[in-house]
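A single protein chain has been omitted from the complex, and every remaining protein chain is retained in its original position.
Order as written gives the chain letters A, B and C; numbering starts at 1 within each chain.
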Amino acid sequence: MVSARADVSTALSLCDMSKRFGTTQALDGASLDVRRGTLHALLGENGAGKTTLMRLAFGMDTPDTGTILVNGKTCAWRTSADALRAGIGMVHQHFLLVPAMSVAENIGLGRGGVFSGFDPTCTAAVVRDLVAATGLAIDPEARVGDLPVGAQQRLEILKALSHDAQVLILDEPTAVLSPQETQDLYAWLRRFVDSGRTVVLITHKVREALQIADDVTVLRRGRTVMQVAAHATGEAEVLTALLGETTTHGAPHARAPRRTTGKTVLAVNGVTVRDDRGTERLKCVTTHVCGGEILGVAGVEGAGQLELLRVMAGRRIPDTGSATRPARVGFVPEDRHRDAVIGEWTLIENFALKDAGRATGTMVWDDYRVRAELGVRAQDVRATSAHDRMDALSGGNQQKFVLARELEGAPEAFVVENPTRGLDVRATEQVLDALRAARDAGVAVVIYSSDLDELFSVSDRIVVCYDGTVHEVPFDRQAVGRAMVGLS
Amino acid sequence: MTDALAPFVEATVRTATPLAFAALGELVAERSGVINIGLEGTIIAGAFGGLVVAGTAGAGLGFVGAVAAGMLVAAIFAFFVVTLKADHIITGTAISMLGVGSTGTLYRLYYGTTGAALETPTLAPFPIPILHSIPWIGGAFFAQPPVMYLLYVIVPCLAWCMTRTSVGLALRAVGERPEAARAAGISPARVRWVALLFCGAMGGLSGGTLVLAQVGTFNEGISAGRGFIAIAIVVLGRWSAVGVTGAALLFGAASALQYLAQAMGWGIPYQFALALPYVLTLAALAGAGKRSAAPASLGVRG
Amino acid sequence: MTTRAATTSTLFSWKRLLPPLLVSAVVVGVIVVVIVAGHHDIIESFSAFGRGSFGSAYAFWSATLVRATPLTLLGLAVALAFRSGVMNIGAEGQFLAGASAATAVVLTGVGGGMVLVIALPAAVLAGALWAAIAGWLKREFGVLEVISSLMLNFVAQYLVSYLVRGPLQEPTHVYPQTETFGPAAQLPLLISGQRLHLGYAIAVLLALILWWMFRATAVGFRLRAVGAGAAAAASAGQVMVPRVLFTAFLLSGAIAGLAGGVEVTGVTYALYEGISPGFGYTAIAVALLARLNPLAIIGTGIFFGALEAGAAAMQRDAGVPFQFVAVVEALVVLGVIALDWTRERGATRR
Partner (left out) sequence: MLINAVVLLGTACGGANGGAKDVKPVSTGSAIKVALLTPGPITDQSWNGGAYTGLLRIKDSLGASVSHIQTKTPAEFEENFRQYGAQGYTIVIGHGFEFQDAAKRVGPEFPKTVYITTGGNSVGPNIAALSFAFEEPSYLAGMVAAAVSKTGTVGCIGGTELPPVKSSFAAFAAGALAVNPKIKVVTAFIGNWDDASAGKEQALAQIGRGADVIFQNADAAGLGVFQAAKEGKGVWVVGSNADQNNIAPAVTLGSVLIDVPHAFMVMAREVQGGKFQPRVVRLDTKSDVVRWVPNPATPNAIPAAMRARVDSVQRLMQSGVFVMPPAAAAATPSTGAAK
């Protein structure tokens, strides 16, 4: 079946795509038409099938049914190399880079014939040309593993462009970026589109999508439920399509007056932290949090905020200085899959994981089961039972589970890193509500988020990390934004 | 001292040659993310393949037989490890057993249980003009059977290929992060297949060298653990072609020292001398420091 | 819904039976071809195999289980390490260290009638210490344990070779072995008239203990957490990962050392060079085929014990050579891997 709209002006068209993984029907006849020279936002909740659809478009998976048309011609990809050759590039949410190799080598990967020479200096020159042409600054000789996240993302885009991509697919590109980086990226994408090429942007952020996109497509449960020009719709309409119901999302929360307990719960005094190579990531930092307040920490990637949070959570021993912490500190790390849960374990075992370091004697599994079940109920985790495997849960439910675990037993302090990263609208709200509830119960909460809007919507007080130092700033967007880039 | 040095260097190079072939093969396998503990089986298969072919077609073609036999065993390993995504270590153990067992069985089928002493044609040393008369090292490096000179081609080629060609780049990417390679349009499975077949060819060459360039005969245990030593050499050489060659020479030197110690009657218990190479590797590993050069996906199934 | 489930399950049994049958057919087919090519009697070969492994009470108790003892213990050692994320392939060396230590204690004559009470703990300690070298190298220098433990196997092998010709050699200083142990240093037999010794009971008990440890104890949970996700264990559980890895090394080495002590006091009653035909390597297969489950290792231990006992009978009674036996063992392992694959594939297809 070929979509009626799939003509020559359509850069990429996906018709009636279906894909099943095991018992999960990830896509169920979804369609997408992207006009050439437009920025097309692909919206949907977690698990709606956005990423799957784009992986099919990029040849990383083969569809069970459906047709892919590029410039009106039917295509069938065997591997993503075919898609690349046809001018489709993709920037993945989880970067697909080789950390041990240089920028130039990463760009050179998969290019050229079997035995054609690859000259790093030559590719470095190519990269410099690309950098000059695109304005995406990056050092071709740097080792990728040493680069900050923003630079890695620029590299991913450069990689796609180095194949002369006419259609660029980006999967949640702003999730890891600071506000400034996000603005830069959007501006760049706009210029890219204006030069006659095409962008597909996968995102959760409805407002942003409506601001910068030309067209919007919404997926729900593997089907296309809305395909419309951005100017022809509104936030409420999109949200209804997205969630399948009306919602009050987006209404600003009434800011309650600050009501801290006045008692300092968490404090760091003159703390310095060095990384493996001896570089100071935190430079003699002093700050504190009181019970009953949410301290928001802002900062661009690598400014020292993660080290600060880890010292506060007791996950990192400072090289000099001291930290005063209560006995119980809940901690939600940024990288959930790596640092918070074990995918092949049950929820009960994952619940017990928090005690792994200090447990002695035998494990009372019945007790852990009861506690896990209580936690699951408390945070509305959607699981059939506490005996489920962790990786059977969606990302949002996994995150809610981690919150439940870390909030259990009334911790006096709660430290969270980017808690809503990668979550959909509904799950994000639930997570933030949980933080507010904890604050209201008198817990000292510390949150770092790369999303400034989110930070302002939950925090009572905001500090900014800049180059390893911490600054108290007024509760003001402009002040925070300036402090993040080192302007006082 | 000088008259003892030249033979010592020669023994070093001779002992190192089969180890270097096998270790360079293992290097490529490990760079693609596969740890091939079945190398021992590949070497002995190469030794036997070399014997069979050389018996009818001469030493030169014997090496072709050795390479083919090594690749055959490696193909079985690759089928299980790459295609069936089986565990590397358990498959490798089985492949070692299979190589040793099947060569022993076939040897009996071909040559009988108590067959007459086998003598296979061997490659004569081919001194390279001028170079072979360099004092101390000329004999060791430039008056060897021609197969040894292959190393002079393979090592720089491999070093160049791994850093300067798209194939080498693909190989390293697959060993470091297969999903990144897949996203770049490279099939990790195909790369691993090729890497393992190369490893098999080199293992076969190693066995062929033992039989057709050094010993001139075959016996059932002739590989004598070289597959395992080669794995150590790859680690010691920090996963680079030049480093691996250096480590092979170091192993060769340790063995040569052991031969010398016994011939000179230095009175060290010979078990200590034999254990020396392994202790040396452990010491060198400890000295190499924390930053490992190991491919990130080494030994990961799938 | 129910009808659909019923139809799939009937289809299923077919689908489920077919791959194992195919794989078995291929393995048996290759074996038959090799036997025929070697001019051996097929029926005699197979019946010898059956006789030697399970064919009689003697075959089972005295051949299969006696061989299964070191394989089970070492399989448990390997499984403990692997489940904790430690790739200890040095069980062979730790086995030899344990055997040497137990022998040394027995030969000093300490403890009189209770010498085993000292000798076996000494074996445990020696195995743990031998493993600790690799563990220490990993903790201090980040040395890959796969390599270091493999290297240590060779060092241990030469160490035993030295010991039986040096400090531990029998009194006449002629033979490269130790004196035979007295009855006090011999593990009691479990069944009269059979060779099965207490060591096997220890192995089974240890399997139960490890199963319980992983399932129910905090230590086991910690080991498991580090094996399944070291970063998560460190971050969410505040587990001292390097210390736990080192502990896993010590425990694994201790069990392997015990296996060595059990072998000299239960079977050989003396230390010899070449006391292990590569038990430590076969144990990797034993552990992995049991999917690192301690209880299942009892089964895979018996399986490999039977394989070796049956293979010996094939040599004796059917004249099938030793080298061929290695081929059979390799084919069986590869066959099981292939079966595993068909099962996994079946699981993901569903």
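Everything that follows uses one rule, which is that a contact is a pair of C-beta atoms (placed from the backbone, for glycine too) under 8 Å apart; a residue touches a chain by one contact, two chains touch by 3 or more.
Bear in mind that the values here come from a model prediction, so they are computed numbers and not experimental data.
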Contact set (omitted chain vs shown chains) is B, C
For the full complex, which residue in B:F79, B:F126 or B:Y259 touches the chain that was left out?
-> B:Y259
Among C:L80, C:L137, C:L206 or C:A313, which one is in touch with the chain left out?
-> C:A313
Thinking of the whole complex, not just what is shown, which of C:F82, C:Y158 or C:F304 touches the missing chain?
-> C:Y158
Please give every residue of chain B in contact with the chain that is not shown.
-> 4, 7, 10-11, 14-15, 18, 104, 107-108, 111, 113-117, 119, 210, 214-217, 219-222, 224, 255-256, 259-260, 262-265, 270-271, 274
On chain C, what residues meet the omitted chain?
-> 52, 58, 62-63, 66-67, 158, 161, 165, 172, 174-177, 180, 195, 263, 267-270, 272-277, 312-313, 315-317, 319, 321-323
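One rule holds in what follows: only the chains that are shown with their structure count from here on.
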Taking each chain's C-alpha mean as its centre, the one farthest from chain B = A
What pair of chains is linked by the most C-beta contacts?
-> B-C
At what distance in angstrom does the C-alpha mean of chain C lie from that of chain B?
-> 28
With chain centres defined as C-alpha means, what is the inter-centre distance between chain A and chain C in Å?
-> 46
Provide the residue numbers of chain C that touch chain A in the complex, in ascending order.
-> 216-218, 221-222, 225, 228-229, 231-240, 348, 350
Touching residues (chain side chain A, partner chain C) in the complex | 22-23, 314-315, 331, 333, 335, 338-345, 349, 352-363, 365, 402, 405
So in the complex, which bits of chain C are touching chain B?
-> 34, 37-38, 87, 89, 133, 137, 140-144, 146-148, 150-152, 154-155, 158-159, 161-162, 165-166, 281-282, 284-285, 288-289, 321-331, 333-334, 337-338, 340-341
